[in-house]
Every structure is written in structure tokens, then in C-alpha cells.
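Every protein chain of the complex appears in place save one, which is left out.
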Amino acid sequence: MLGSAICGTDKHMYSGQMNLGLPGAVVTFPVIPGHENLGVVDTIGKEAAQTMVTEGPPLRAGERVVISADIVCHHCYYCRNIYGYPWCLNHRSYGDVISCKDPPHLFGGWAEMMYVLPGTFMFRVPTKLSDEEAVLAEQMAVAYGAFGRAFQGPNSKEGYAPADTVVIQGIGPLGICNAFMAKMLGAARIIAIDKSEYRLKLAKQLGVNETISLNESASQQERIQKVLNLTQGLGADLVVECTGDPNILSEGLDMLRLGGTYLVEGAFVEEAGTTISASRQIVAKNARIIGAAGMPFQAYGRVLQMMANFKDSIPFSKAVTHKFSVEDAETGLKKSIEPDSMKVVITPHLS
Amino acid sequence: MLGSAICGTDKHMYSGQMNLGLPGAVVTFPVIPGHENLGVVDTIGKEAAQTMVTEGPPLRAGERVVISADIVCHHCYYCRNIYGYPWCLNHRSYGDVISCKDPPHLFGGWAEMMYVLPGTFMFRVPTKLSDEEAVLAEQMAVAYGAFGRAFQGPNSKEGYAPADTVVIQGIGPLGICNAFMAKMLGAARIIAIDKSEYRLKLAKQLGVNETISLNESASQQERIQKVLNLTQGLGADLVVECTGDPNILSEGLDMLRLGGTYLVEGAFVEEAGTTISASRQIVAKNARIIGAAGMPFQAYGRVLQMMANFKDSIPFSKAVTHKFSVEDAETGLKKSIEPDSMKVVITPHLS
Amino acid sequence: MLGSAICGTDKHMYSGQMNLGLPGAVVTFPVIPGHENLGVVDTIGKEAAQTMVTEGPPLRAGERVVISADIVCHHCYYCRNIYGYPWCLNHRSYGDVISCKDPPHLFGGWAEMMYVLPGTFMFRVPTKLSDEEAVLAEQMAVAYGAFGRAFQGPNSKEGYAPADTVVIQGIGPLGICNAFMAKMLGAARIIAIDKSEYRLKLAKQLGVNETISLNESASQQERIQKVLNLTQGLGADLVVECTGDPNILSEGLDMLRLGGTYLVEGAFVEEAGTTISASRQIVAKNARIIGAAGMPFQAYGRVLQMMANFKDSIPFSKAVTHKFSVEDAETGLKKSIEPDSMKVVITPHLS
Partner (left out) sequence: MLGSAICGTDKHMYSGQMNLGLPGAVVTFPVIPGHENLGVVDTIGKEAAQTMVTEGPPLRAGERVVISADIVCHHCYYCRNIYGYPWCLNHRSYGDVISCKDPPHLFGGWAEMMYVLPGTFMFRVPTKLSDEEAVLAEQMAVAYGAFGRAFQGPNSKEGYAPADTVVIQGIGPLGICNAFMAKMLGAARIIAIDKSEYRLKLAKQLGVNETISLNESASQQERIQKVLNLTQGLGADLVVECTGDPNILSEGLDMLRLGGTYLVEGAFVEEAGTTISASRQIVAKNARIIGAAGMPFQAYGRVLQMMANFKDSIPFSKAVTHKFSVEDAETGLKKSIEPDSMKVVITPHLS
């Protein structure tokens, strides 16, 4: 393994959350964590070399690849009819759902080596991309898939369209990947909201246009007003929820213009539900709310190609702020939860 | 006037609700109610004849027309950029926002005559359509616009697609118009849920395939299970909220398949908000929720043409179950709230 | 086999055409013709029962099924990235590309029994549908896929939208299936053009609104003018080419309104190319031309469900005008080329 990035899912799992959202996606301990995986092919069989790659010639030993986090069954209703999305009824994923108690055991990325099961897709990394850029592929693919679900084309004002103003609630690792994606998809302005000054400052260096700090704008109402002030009183075209806090929904909806779109990506854990206004925030606003968990697997390959073309203008690798060895994984995980980190990567061979 | 149908908005207004949803859409008493209007042109000026019609030659006296409920300013951000939708910041509408206290006073459809303001669009009624069919145009246009916002094309499984299974929560006048629209847009199966046996029975005669009665399935959980049983355990592709009850949202979301779409059209009035699960019902489900109030004005003309082509196979006119004279308007309004009515029309000249 | 409909491809093959359009789609004689297949499962293995069906429980002997005409490899670029479309680089199809010289030989539908290869999808037929309706599934699926490629949603005037006026050039079997599809997708008016009075008359009985006969309107210019006259001088929103004649393209483009869409489905055989105007008919007209061969395989299942829901209002089965036994297949094929037939079906057990 070249590296495995720490994801919000890992943080939830560390804090004891066992249910990862999708039906049947339950953590089965013991696990080797790590599903945002970048590695080098060590050994590969002939059939696997052909069927595990989505594009180009068969894979060979020595090639650098991103490994899809999910394995789908190809036979259930969702696999047959909504191809590519990990909505599979028999869905498994590395680093959490797939336990390491069964041989050959090595089913997570925070490790020297990893065993890749039949049915997994792997994606060649363009030579232009550094390891630190490539290890962002999974989270970039989430953003690609999510924007893909919101997209309705440049000549439309439904869903996301290029030249839109995008608000990102929570500019941690998932938030910054959504900011990168918004930029690559032609957003005119990106506004980030967070409580970490460290993350807001870094976000500005990485292409975010405006920031709203919870330290300065402590109340929901102040933050909503700031977004309105930045948008001629109209509200944003697109708001992206990347906080993990389900109770942020009402605030996000109030930041939308009429007919605006709300992408909800982060709110993975919840108990009691959250309160919104069906009449004012949905019907009268003509709002569009889209939940996005996972991504079509083709998104991995596509974001790698886009990142290779944008690497000169977008400093993707600066989003990786910390690296830890496998031995120090727990320290790394704790760092990833602290506000003075962005993406934290576990890498067996620190460079 | 040939007729003016009673809408949910009229019912809300009668019960004292003053705020109609869209920003600035506040009832200014006194009003002459009636915004789902069908009439015959009595007198029309030369410029109006050209500019008030969206298609075909200038209007002439004697022509039968449907009159758009909304007048937009053509100059605000929404008018300029999201043309056709009544999201105008200076929006006015007949029968509620436009008071009859100002001359020439006749700004509602429950009347012998009505004055149509400059900037209003009017739509010729195809000769094939009866008055009772044509008077459904406004509510059909709401459904057309709403399905339009959900539509993503036959080869997609995002949003609504032909051959989908559609659940309609609440099969009153708005619900039945959505059922008509679903049928005309190629739905494979339509399931209606209501507490009125009268409406469920009528819905079956009008093309609904399955019904779920609140009298038989009293609990939310029973109704959800019925929908799952009808869909191989997957849930519906599209659920349409036409109840007016914001607290129905959670039930509707649980009836969706993964990646399904929820059109919220009826929940116009609300005070305390409603509770949903951001993680389970939106993110993990990859749900799409779309609020739809109003419609692009072109929808009026388009539904009239579609209804003309489908009138032999869909008995639209049977949805008009009661007609009252202007004098009996209050009796009519009360009837429209009772469970043994579908669409109620105020018509000056009872036929 | 319950029946196998004769397709344009069969007619081309009979006349000696060996190349069927898609790359690699070359007829390998000897063949048993027949790829629009309806049959009853005789024997099926356990794994096939699960993997050959796209929806619902495993298949069982005795179930009535439509058999996908195409087998794709699941591993090439197109299979991986554009799932469902038969653009597979290793594409094979029954009745033409798959020769019957190899065992077990029975690879075509004009026969008592047919052998279904691993990787083929099969689709349960709803009990409401008669055999004559179900045997139209393949050609209906072509129309579904084609309209799917043109569809841009009801609130758009790009591509096909409900309430559009649709012109169909050539109202033979492919044309009439496109007319059925247009009707089920909410077209406001369908205009059919043909040289066969028999087909035009039948088309009117099957839901076409207007017909243009080549016997009355012999010149291209007359036919274009008739379409303009029927559309306020604007041209049609959608024109569908179902003639098989590539030289019809220029006429079809002239029948479009500005920004209109042209679906080209029939022009399978050609030698010298055809002449169109890039400036006048494409750029200045802002035209959209979409070629459609084959269909996403899910379309089979979806059209069967739609047909079941529309069978009371659309008399699909009347499109099957002739049936022949396997022994009389050549007579049937000749009949299918004559102007006084619509769909011709080869059925082993004439009923």
C-alpha cells in the first residue's frame, strides 16, 4: 500500500458506530480499517487483470492503482438496473463491512499489503499525479457522483449549473473535495463555512472564494444573513452539507435561493431525526434536496483524469496535511478529528 | 366565466390562512376568490391579443381560454433567469394576492366576469376538450411542472422515468391530477393512498392501479409495508405528496426505493416544522426530494394539448364531481373539503 | 417458442446484407433467423435462473419470457462504462451474428425451441399481456431507448418533451412502435408519413392523429409544407426516421422547428452516404440529431410494464397483422416486405 486516507466513516467506526448507512452496511469486527486506498499491484491473475480494470489494457504488476472501496454483487435489482452505484443489496466494503477475521484476512488499507477480492474495480493512476493527489480519489469520487446527481446542464437553472454560487457547510476533507469539484465544474464562487480557522484559512489557499467562520458568526441567523449578503439577497444556487451534523439541514435550506439545490453528503449518523419546514423550506422554496452516499464506480477513473488535467491550477496535494505510519494509525485517527488537520493519510512507508 | 375550480389554496384562505407560500404571496382582503379559471374572451385590445397568448394567432373575442393564475414582473432576477416559473419577486395572483378593492375590481374567477390584467398569459382551449376537462388545466399544469422537475429521462433511474411505480399520498383533486399526469407520462403503476373511500373508489375508475385505504391500514408502518409488498420489497420509484400535511413526509420517504424521488406539492401550511431522518431517509437512501409550488406558465398550454390527445382513454371530466353557482360558492367550498367530493367547480351558468 | 417477430434486420439479411451496423455485427451463415423472441422457459439451471433475470425472483420453468436479442461481454470499455447499451465491442446477437453451425445450434427464434446462452437477459411477461402484445417488446424497447436518448424533461424545449408534436417518417412496424411510445410518453400529436395506404389507415386506428400519404404528396416539398401547415409554420418538435432510407434525412431535417430533435432509427443500410446542409439544417436550425440502434437492455422490462398499463387504451395487438408457421417463414418474410402488412410474426403453434 502507498497510502490510505482516513475517512469520516473511520471516525464513526472508531467512536463505536456500527451502522454505515446503506442497508446491510454493518461493521463486522475485527476489521483492518482503510477504504480510501492507493497501492501498487503486487501480483494479479490473468482473469482479474482483465475484469478488474474499467478502461484500457489488462492490469500488470507494478502499476499504481486506486482500489474501489465497494464490491457489488452484479445480480440484485440495483446492480442490474442502476449500474455502478453501490446501492447493491449485497454490498460489501473494505475496511469496515468486510471483516479481517476470515482468510486471507488482509481486507483493509491501513496495512503493508491488501488482498483485493474478485469483483473489485481498480483504476490506473495517471503518471502526472503524485501519491498525495491520487489518495484523494475516493473522496473526490463521492463529490463527482454527488454533483452528478445535482447536475442539470449549463442552460438550466435547475440543480447545479456552471457559474453557480456554491456554499459548503463544513470544509473538512469531504468539504474541500466538494470545493475542488465545484471549481473543476465551473462554479463562479465557492463559500465555505466552518468552525476551524485552520481549515478556513487552508480552504482559501486551495481555491475557496469566501469563508464564514462560526467564531465570527455564531448564530444560524447570522450565517444565513452572510450568505444572503453575498448573493444579492437571493441565496445560493447550491448548498453542500459536509458537516456530518443532521441538524444543520434547516440552516442549509435557508441559505438556498428559490429553486436551489441542497446536496446532503455528510450527515451519516443520527438518532432522533431533524426538523425542517416542509411548507416554507421545501414547497414554497421549490427546493431540491439530494442525498448522496457512495458514488458510481466510474467516478474513480474520471476524477483521476480530471485531477491530472487540473493539477497545475489546483494544489490538490496541500489538502493532505498529515501522514502517519501504520503503527501510528490511532494517533493519526485522533489528529484527523482535531480542527487543525485536513486530510490525514496512513502510509506504510513515510516519505 | 365558464367555471373556476376550487383549489386547496381557497380552502386555506377560507380557514384564515393568509400566507400562500411564495415570498410576498399574502392574501389582501377583500378578494374575489378563484384562480383556476376558464372563460370566454369578451373584449380584448389589439396589443393584448398579441402579447397575452403564448402560441398561435392573436386572441379574438369569443375564444375559450384558460387564464394563468399568476402575473410576473419580467424584470426581477427570477423572471430574467428562470423564465416561466412564478418565482417572481413581485409575483401577483388572481383570487388571493390581488385584492378586489382596487378598480376595476373583478380579479377573481368566482364571478360572471373577470378582468385580466396586462402581463397575464391566456391559453386557447382545444375544441376537443369540454369545459369540465379544461377547467382542470391549472392543477394539471402544477402536476406537469412538478413531474418536469423530477424527470430525468427514460434511460435513467434518477428522478422519474416512464415505467416507474408511482405512489400518490392523498388522492384529492391535486392527487388525481398527478395520477393523470403519471399515466400520460408512461407510469407502469400508480398506487393511491387516502382516507376517503369515495376518492379511492373514484381514483380506480380514473386509472389508478392500486389503492391503500387509511381505514384498512391505519398505521404508518402498515402503509409503508403495503407499498413494499407491491414493489418486491424495494419501495416506489416516485412518491408524490398531495395531502397538505407536512407530517406525512417521513412516511413518504420510507416508501421510496434507494435513489427514489419524492415530489412534495401539497404541504402548503405549517407551523412547527416536521421531523425526518437526514442520515437514514436522505443520505443513506440517496433520496431526492423536490418541492413544487406553481408551474412554468407554458405548462398550461401543454397540458391542454395533452388532455385533448388523451381524452378518449382518460375520463378527465369525471374528476369534476360537483358544480355550484356563484351564489352557492360557500356551499361549494364546504363540499370541496368533504371526503365525498373530488374537484368542485364554481360556474356562473350551471349546465 | 411462442413467437418471433420479423424485423427490418431480417429483411436486410434476406436481401443479402451482411453488416448490421454496430462494429463487428456481421452475419455468420448459416443462421436460424429470429431475434424478437417470446417463449416459455422449458428448462433452466439454478445459476441461470438467478442471473438471467433483471428483476424479481429467479426464473422457473413454465414462465413466459421475452429474450434479449443481444449478449454483451461485460468487460469491454462500453460494457464497463455505458452499461446496458449493446455497444459492446464483443457484441453478439441471436438470429444473425450467432451462427447456428456451432452446437447446440438453436440460436434463432424462428423455431420450435431456442437455446439461450449464458449472459442473456430474460424478462417476465406480465400476465395481462397477450402473446401478440408481448412479441412487440423488442421493437418497443428500441423506441423506448431512442426516446430516452432524446428526452430532456417536460419543462424543457430541448429534445423530446411531453405535449410535443411528433412526425414519424415511415409507419411500418418500427414506426408504429415509435408512435405507441410517443403516445405513452405524452405526445400531443403524432403525424405519420408513408406510401402504404394500408399502413396509414391502420396507424390511424392505432392512435396516430394525422397522416401524410406519398400518393397524395408526392414531392418532398409538399410533405414538408404539410408538416409546416400542421404546426403553425414552425415545424415539428420531434421527427423520427423509421424508413430505412438514408436519403430521407434532408426531408426530415426540414420538417423540424428551430431547436427540434431528429431521431434516426431506421437507416441501417447505405453505400454512398447522404447529403444534408450543415449550415442551414444543423447550425442555423440549432438541430439535434440522434442515431439510435439497439437499446439499453432494461428497456425490455420497462416496456412490458408500460404496455400492461396501457393495453386498455392502446390496441397494441392490432399491429400484428399476420402470423405464419415456421414452415412458412419465407412466405412470412415476403409478406413483411409488402405494403399491406404491419408486424409479421413467425409462430410455431398458430393459434
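Quick notes on this structure:
For clarity, chains are labelled A, B and C in written order, and residue numbers in each chain start from 1.
Heads up, the rule we're going with is that a contact is a pair of C-beta atoms (placed from the backbone, for glycine too) under 8 Å apart; a residue touches a chain by one contact, two chains touch by 3 or more.
These figures come from a predicted structure and were not determined experimentally.
Within the entire complex, contacts from the absent chain reach the displayed chains A, B, C.
The residue from C:Pro58, C:Gly119, C:Gly259 or C:Pro348 that touches the chain not shown here is C:Gly259. The residue touching the chain not shown here, chosen from A:Cys7, A:Val125 or A:Met184, is A:Met184.
Within subunit B, the residues in touch with the undisplayed chain are 50-51, 54-55, 75, 77, 80-81, 83-84, 155-156, 158, 298. The missing chain lies against subunit C, touching residues 21-23, 77-78, 81-82, 85, 87, 149, 157-158, 232, 234, 246, 249-250, 258-259, 264-270, 272-294.
Across the interface with the omitted chain, subunit A contributes residues 55-56, 84, 144-145, 147-149, 151-156, 161-163, 183-189, 209, 232, 296, 299, 301-303, 305-306, 308-309, 312-314.
Basically, only the chains that are shown with their structure count from here on.
Taken as a graph of touching chains, this assembly is complete, with every chain in contact with every other.
The multi-chain contact residues of subunit A, meaning those touching 2 or more other chains, are 77, 81, 158.
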